[in-house]
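Note sheet for the following structure.
Up next, chain A:
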Amino acid sequence: MNFFELAWSILPALLRGTVVTLEITGISISIGFILGILLALGRIYGNKSIYIVATTYVEVIRGTPLLTQLFLLYFGLPSIGIMLSPFLAAIIGMGLNSGAYQAEYFRGAIQAVKSGQMMAARSVGMNKFKAVRYIILPQMLRLVIPSWSNELIYLVKYSSLAYMIQAPELMAQGKVIAAKNFRTFEVFIVVAFIYLVIVLILSKILDILEKRIRIPGLQTQAV
Partner candidate 1 sequence: MSEMILKVEDIHKNYRELEVLKGISFEVKRGETKVVIGPSGTGKSTLLRCINQLTPPDKGRVWLDGVKITDPKVDINKIRSSIGMVFQDFNLFAHLTALNNVRIGLMKVKEMEKREATDLAMEELRRVGLGDKTSSYPAELSGGQQQRVSIARALAMNPKLILFDEPTSALDPELIGEVLEVMINLAKEGMTMLVVSHEMGFARSVANEIIFMEHGVIIEEGAPQQLFTKPKHKRTGEFLHKITELYGESGK
Partner candidate 2 sequence: MAIDKLILIWQSFPSLLRGTLVTIELTAGFLGLGLIVGIPLAFGGVYGNKFIAVTIISPFVKVFRAIPALVLLFLFFFGSASFGIEMSAFTAAILAIGFRSAAYQSQIFRGAIQSIGVGQMMAARSIGMSKLKAIQHIILPQALRLSIPPWTNEYAGILKDSSLAYAVGVTELMRQGRYIVARTFGNALLVYLVCAVIYFVLVYTGNKLLGLLEEKYKIPGYEVKKGARKVLERI
């Protein structure tokens, strides 16, 4: 059959894989979000030991490949008796990884919020916690949108690495199909196309979101 017939016939299987891809991405970015905020706040407002721990974590994660981190979780942990399923290893690995990068974006965005804001918040009697929660974070979240959108798109693309630890996402489905029909190149053209479509749609949605949340006068660039 020709290329289009092939593409049509493999689409259902690929879409099953796509669902897993999106699940992995969604869960990982959420884990990363919570971890990232904690790390960022720790680095800015925490005491010396918290700062050191957080900074070390961020530097180490950012200094090593995601693939290595996934391998450590999936192939390495069994050495000390911890067996993770591919899906679990994928979301933990990517979540921990994304957390380190999001920490940096949040940190940059917090620092971009004018220092006067914190001073003003304290001057009306808010303690540090309240000031961060009601004044700093809301502004920071708006400033960080471009970087965060970038991170989401990045995760969609790099979820493909979960294939290497045997997670049944889009890449894996592609490989399974190719192993059966030997038309690897064409299969992966379709896979590439699916990623392209996801990325395009996601970018558009994030764009619209950014415009909706914009506060007049408050720039949406993190610096």
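Here is the rule we use: a contact is a pair of C-beta atoms (placed from the backbone, for glycine too) under 8 Å apart; a residue touches a chain by one contact, two chains touch by 3 or more; residues count from 1.
Inclusion criterion for the candidates: all candidates are chains of the complex that A comes from, given by their letters.
Just so it is clear, the model here is predicted, and its values are computed rather than measured.
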Identity of the candidate that touches chain A (this complex; choices 1 or 2): 2
Name, in rising order, each residue of chain A that touches candidate 2 in their complex. 60, 62-69, 71-72, 75-80, 101, 104-105, 107-108, 111-112, 147, 150-151, 154, 157-158, 160-161, 163-164, 171, 174, 178, 184-186, 188-189, 191-192, 195-196, 199-200, 222-223
